[in-house]
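Notes to accompany the following structure.
What you see is the complex with one protein chain gone and the rest in place.
After this line comes chain A, so read on.
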């Protein structure tokens, strides 16, 4: 579905991503894991057009996304759940969700029912201001908002950020559920353990380079990854 070839991104003079290749096949959950500053978020931002890439190309369903603006990319079916949730806190939950459907002109009621079904909590709170939700609920809202754009590829930037372990587990269950319903997912995580357990395919990013790739389960068993990211003693 998504193919990234030789992607390089630089901020000012500093290269944050130094030429990486990876692929997200149809109907999979793919994950990019890596430490702080490895360039994970930058990769997602450049896919959705928020950051300009300096070299390389990004193919979505075989077509290049070069030169497209973020709104054009969203309307092609790629949606980003931004890092730190970035919900619109002074708007109600319902308004937030509807903004996700901004690019659509068709009837929303079916999809609204779908996300309310996924997140019953949001239905209860639909008239509340989004800023008054708890962190976990805000993350749910960010996901619900993204789902309303009917993405083929949903990209999530650190959905576990700042959430309690139990809530994180809930979020990951929902990610699996969304995946089951036919959405391809690209996940970025610091929580390598959970991400690799969830993902079909994983990539390890280190200071702008992909150093390892393979099925999630396999990476999980890999000795050096366990040492670097999972806190396993030698």
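Assume a contact is a pair of C-beta atoms (placed from the backbone, for glycine too) under 8 Å apart; a residue touches a chain by one contact, two chains touch by 3 or more; residues count from 1.
Going forward, contacts and distances are computed from a predicted model.
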> UniProt protein name for the omitted subunit, picking from "Na(+)/H(+) antiporter subunit B", "NADH-quinone oxidoreductase subunit D", "Branched-chain amino acid ABC transporter permease" or "NAD(P)H dehydrogenase subunit J"?
Replying inline: "Branched-chain amino acid ABC transporter permease"
> Which of these, A:103, A:171 or A:212, touches the one chain of the complex that we don't see?
Replying inline: A:103
> Out of A:10, A:50 or A:161, which is the one that touches the chain we can't see?
Replying inline: A:50
> Looking at the whole complex, which of A:79, A:160 or A:184 touches the chain that is not displayed?
Replying inline: A:79
>> Can you tell me which of A:10, A:59 or A:91 touches the chain that was removed from the display?
In response: A:91
>> Considering the whole complex, not just the chains shown, which residues of chain A touch the missing one?
In response: 48, 50, 69-71, 73-75, 79-80, 82, 86-91, 95, 98-100, 102-103, 128-129, 145-146, 149
